Every structure is written in C-alpha cells, then in structure tokens.
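With one protein chain removed, the remaining protein chains of the complex are shown where they sit.
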Amino acid sequence: MRLVPSFLVRAGQLLVAGASLLLLSGCDFNFWRMDGHQSTMIAEGPVARSQLNLFYVTCWVTLVIFILVGGVLAYTMWRFRARTEADERAEPPPQSHGNPLVEIGLIGASVLALVIIAVPTLTAIWYTYDVPEAEKKNAYEVTATGYQWWFKFEYPAEQAAVDAAGTKTPLVTGNELVIPAGRPVRINVRTVDVIHSFWVPKLGGKIDMIPNRANFFWLQADKPGYFWGQCAEYCGDSHAVMRFRVIALDEKDFAAWKEKQLGLARSVAAPATAVAAAAPVAALRAFKVNEVGVSEAFDRNPLEAWRAKQAVEKEENPALIAQGRELFAAKTCNACHSVRGHGAMGVQGPDLTHFGARTTVGAGLIENNPEQLRRWIRDPESVKPGNKMAKAYRDNKITLSDAEQVALTAYLLSLK
Amino acid sequence: MSSHAASASIDHHHDPSTSTGIPNKKLLMWAFLASDCMFFGVLIATHLVYRLHPPAGGLDPKAVFSVELTSFSTFILLMSSLMMALAVTAIQKGNVRSCRWSLLTTIFFGMIFLGCQVYEFQHFVVDKKMTLSNSLLGTTFYTLTGTHGCHVAIGVLWLTLMYVRSFKPGAGSAQRTWLSHQLLHALALLAFLGLCLKVTLGLVHAIQVEPSLGAAAGHFVKAEFLALAGALAALGACAWFARPRGPVAFGEANAIDVESMGLYWHFVDIVWIVIFTAVYLLEYL
Partner (left out) sequence: MDTTAKTAYLTKEDAVPVQPKLLAHPTAKTGLMSWLTTVDHKRIGFLYGVFALFFFLVGGVEALLIRAQLMYPNGTVLTAQMYNTMFTMHGTTMIFLAVMPLSAAFFNYIMPLQIGARDVAFPRLNAFSLWTFVAGAIVLNIGWVGPIFGVDGHNAPDAGWYGYSPLTSKQFTPGHSVDYWVMGLQLLGVASIAASLNFIVTIINMRAPGMTMMRLPVFTWMTLVTAFLIVLSFPAITIALVELMMDRNFGTVFFEVSGGGMPILWQHLFWVFGHPEVYILILPAMGIISEILPTFSRKPLFGYPIVVFSGACIGFLGFAVWSHHMFTTGMGTVATAAFALATMAIAVPTGVKIFNWIGTMWGGRLMMRTPMMFALGFVWMFMIGGFSGVMHSAAPADTQQNDSYFVIAHFHYVLIGGSIFALLAGIHYWFPLMFGRKVSEFWGKLSFWIIFVGFNVTFFPMHFLGLNGMPRRTFTYDPNLGWNTANYIASIGAFVLGLGIAVYFAVMIYTYYKGEKVGRDPWDGRTLEWSIPNPPPEYNFRVIPTVHARDAFWYEKNNREQIAAERAVAEKAEADHGGIHMPFSSIWPFVASCGLLIVGIGSTAFEAKWDVPGIHWKLGLSLLGGLVTLVGIYFWSLEGNEGYHLHLDKDGKPVKGHEQDHGHGKH
C-alpha cells in the first residue's frame, strides 16, 4: 500500500537535502570531539579522571545493552511487520500472554549489568569525597565563596599585609583561583547570598555553595595550566556570566605569586608637577550587546597571557594613575572594593589589591586590557545584566566621563 | 421511592453498588486522609529537622510550653472523638435526635480545643515573646499547630453544617423557605460558637488581670457585655430554628455522610496525638 505519492517523496527529499546543505554550510562538524575549555571529557586531574572513567563505564555498559535491545527491537519491527494488505487482513497471530522464564532471565541480566556500574560508582563516591588519607598532610586549603555574581577565593593559611603598620589578614583574591599544581587542594565552599555551584570541568565535578551549609570538595591539577570554570547553579539574572578561572602553577611559580600577593598594592609615584591628562580623551567605541570580550590570541595560550599580566604594563602614565587613584576614592569605588595599602576596605565586591595581574574582568567574562576594562567601568550593566556594580552606579548616581574612565583604567591596571 | 429512605435495611458495612463494597464517599475520605498524612508528615518533619539543628541562641521550648494546658486540650479532643463515634452509631440506627446531640457535643469539645489553642498562641506571643517571625521555633511551631487548628476549625464548620443539614424538611412538608432557614440557622450557630469563644477568653483574661473574683466579674461583664448578649440571642435563634417541624430529609441513608465526616474528625485527633508527642512530649524526654 503506497500511501505517499511519489512526486511528493522526491520533492521532499530534494527539499531536505537542499535545506541541510544550506543550513550546515559554515558549520564545522567538530562538536563531537568535545575538546572545549570546559570539556568534561578531558581530565587534567585525578578527581576529574575518576569521574570520567566512571562515565566511560556507564557509557559502555549502556551502549552494549542499547545495541542488544535495540537490535532485537529493530529485528522485531522488520520481521513481524504486516507487509501487504493481505497480511493485514489475515487472521490474528496466536494470542500468547508471556513467558515467565524469559522475563526472570532478563531481570537477572539487567541487575547484573547494573552491578557492573554500581561497583565503580561506590569506589568513586568515596574517592572523590575528600582528599585521600595519605595525602591529607600535603593538601592545600582554600575557601571559595559565591556572591551574586562572582567568586571570592580566600587562602586561610596565607597572611597578607593590610597596611604599612603590619596588620595581617588572610589573603583574598577574586574570580581567579591560583593553586599549586600536583598537590591536592581542599576547597571549602560557602555563599553569602543564594546557591551557587563551583565547577571546573577539567579538574572535577561540581559542588554546590549552599547558605547555612559547610560543603567542601577537593581537586588536583596534574600539571600547570589555565582552567575555565563557571557557576553551575542558577543564581539569578547574571548566572550565565558568573565565571571564573583556575590557574595551576608549579611549586616555584606558585611561591613567587604568593610572595607578591601577600604584599600591599603597588603604588606608582605621582610626578612632582601635576601634568594631569588634560588632553581630551577619545570616547570608547560602541560595543554590540553581549559582544565577546576575549581575544583569539589570549585564547590560544591563556597561561602565557596570565604570565604576561604579572609584569608591569608597558606604557604607564604616573599622572593618570595618580588621578585614577583619587577617583577610586572620590567615586566611592572603595565602599565595595578593597585595595590593601591604598586605604580601600570595601568587602562587597572583589578584592582589587593585585587586580592588574588578573587576566579577566567581570568574573571571568572579558579580557583584562585597557579597552575591555574601560568598557566594563563605563557601563557594567551592558556587559553583565543586573550586576551589583551597575546598581551601585544607579543608586549613587555615579557617572564617569571619558577622561575619568581612562584614569581609572590606568590605575586599576597598575595594581600588579 | 421515598420508602427506601425509611427502610432500616441498609447494610452499613457493605455497599453493593461498588466493586469493593466500600461506599465511594468512605473510600474518597480514606484516600484523602492518606494524602493529609503526607501534609502533616512534611510539616512535622520540618519542625523536627529544625529542632535537631536549632539556630544558636534560639528559644528553649520547655521555657515556652505549658504542657498541662495542652494535655487538657488533648484529652478534650480525644473525648470529642468519642462523641463523634456516638453520632455515627446513632445515625446508623436512624436515631436523628441522638445524632444531633452527639454532633453538638463534638462541636462543643472541638471549640474548647480551639479556645485552648487561641489562648495558648496569645500567651506564647504576649508573655513568652515567641512570634511567628522572631524565631525558628515560632515559625515551625505556629505553622504546624496552626495548620492542625485549621483542620479542627474546618471540622467544626463541617459538623455545624451537618447538624443544620439534619433539619432539612422531608417529604410532605410545605416549607418553601427551607433554604434560607438552613443558611440563617448555620449563621446563628456559627455566631454563637464564635461569641462563646470570645466570651470565654474574656473571662479568663479578666480573672488573670484582676486581683479578686469580684473585680474580675465586674471587668468581665463590662468588657464582654455585648458579646454575651449576642451569644444569648444567637442561642435563642438556634433553639428557634431547631424546633420540631415535621419530618426531615435526614436519616439512616445519611449515615455515610456522617461516617465520612467522622473519619476526618478521628484523623485530625490522631494527628494531634502525633503532634502532641513530637512537638511537646519529646522536649521533656
């Protein structure tokens, strides 16, 4: 019985083929490789590896069952279908009601298949829960705290200078977590507002940051690297742009980084004569909505980009920096941000003491370069909808002229 | 056809029109109560979870609760279940008059329980400074016991309407105004119950604030005069509506209605036993 007129079939085939070509031209079909920055299929540490191996176990077991069951199903559909009208009109087949032996056998087989998954699951649950006993002494401890919409990282063991008098406080950074490679890192996760979730796919699965709950987690990077992370629990307007980075460094680099971080913010001596940047400053170009803020060069070798950020900017303008430092106080930036040694003590926003040495702005969102940073401080709302800095701008009627934007940018980038 | 209602041949334990022999209404009530178990289960669980993880500096329940009063009201609620059971037995035998008195007693006991709860809440808020929002204990306690109180109040409302329903005129009556009588009767009875509650609480208050009984009596009469008069008037109206007026459309065939309501009432009592144990008694272990 031919139900479909043949010309319609041919037209349909042509249409589908044409449309597919049209739609798929320009697609690179590499998505099945799953080799992105946040791929869970590339494990760069023991925790992620144990999770990935378990995934492969489940994947193979279910795939084998799928092929078996699917094969039988396909065979059944092919073998027993009514092919002709005579077939359809024929007497019904024998009315059988089932076969207990077959059913019990199949139940037994499925239980067996699940045991294959269950055993490695249980092993992995205990392994990924906490730092293995043997390595506990070697573990490095940090505390990650979720804010709407950024991450604070605290190093309880490292005492950083707050002022010249020698007052100390635990070291705090924002949105970029620097850890020693090859060492287990135990992360305590906390939140100050809603639920967030800490996720660096290449290093390990996620752990939720839940109010009134002391969760923890561990991970370890095999070797130095730059890892993408993202909040994985819906936390309000800007959830999608609440990102962060983890930078793993070898023992020597990590020590050097720590050394620098523990000190006060860098001060650039103002020139004796106030040659402020009186010259008119060009307005920043317009950005498209949601325009990308990470360059390809950065993307190719992010760890190198990070290392480059540790050095002082090439063309510093001390006058501009001095003006920016004044603006930082005048525009009440210091109410939310702290810059140790520069008198800024705010705690609601990320600590900016060594902000110039970070690779990203706006919680892992855009690159930390003069143009993107200026884009951010000019109009944070357009970069990250609903964020608290934009709200502070509105509430306190803060506006920044082009010159002020440039000065602030210069100051912030000088904070190495 | 009307002879069916009068015939005393209904088997109250087997309904031949259903597949299982259980009347539909009874089955509905059982299924609903299963659901209600989960409602209370979740509320009690919430309370217990927070009792196991109390916030620092939270209230001590033992310093708040007065378990004597609650024991008394628990006993009263249990007795109301007894009266409810008597009402069901009476109507299953076709004894409308006895059923009405049992219903009224059940309502009366239910109101005593509610009165105790209102007094308890007021005492906790005013004297013990535990409010709905100032502590986790207050939050879970008032929500849980308040939800139970709502169940009791709905039960009282249902009992009241059932009681009034038993005056619906039957075959042969020429009453054209029975619907408005039903409405007014129900309103009068509810007004009476509400005013009684107010008057009683007023009396307790007067005794608490005044030094001598005489002063208390004066205070009480002054404060509650209108309510007292209203209650008496409502009582009179109830009595007037309840005067005998010929045959009624309420009898053995309605036993299933009373029985379903009884199931609900017993369930609310049982839940209270669980709440009383979990919320009050466990604290004293």
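First chain written, first letter: the chains are A and B, and each begins at residue 1.
In the analysis below, a contact is a pair of C-beta atoms (placed from the backbone, for glycine too) under 8 Å apart; a residue touches a chain by one contact, two chains touch by 3 or more.
The structure displayed is predicted, hence computed values, not measured ones.
Trainee: With the missing chain put back, one of A:S238, A:Q261, A:S338 or A:T359 would touch it. Which one?
Mentor: A:S238
Trainee: Extract the touching residues of chain A with respect to the undisplayed chain.
Mentor: 3-4, 23-24, 27-41, 48, 50-52, 54-55, 57-59, 61-63, 65-66, 69-70, 72-73, 76-77, 80-82, 87-88, 90, 92-100, 102-103, 106-107, 110-111, 114, 117-118, 120-122, 124-129, 148, 193-195, 197, 199, 201, 204-208, 210-213, 215-217, 228, 230-241, 288-292, 294, 296, 299, 385-386
Trainee: Residue-wise, where is chain B in contact with the chain that is not depicted?
Mentor: 1-2, 4-5, 7, 9-11, 15-20, 22-24, 27-28, 31-32, 34-36, 38-39, 41-43, 46, 49-50, 53-56, 58, 132-133, 135-136, 139-140, 143, 147, 161, 165, 168-176, 178-179, 182, 249, 253-254, 256
Assume only the chains that are shown with their structure count from here on.
Trainee: How many angstrom lie between the centres of chain A and chain B, each centre taken as the mean Cα position?
Mentor: 57
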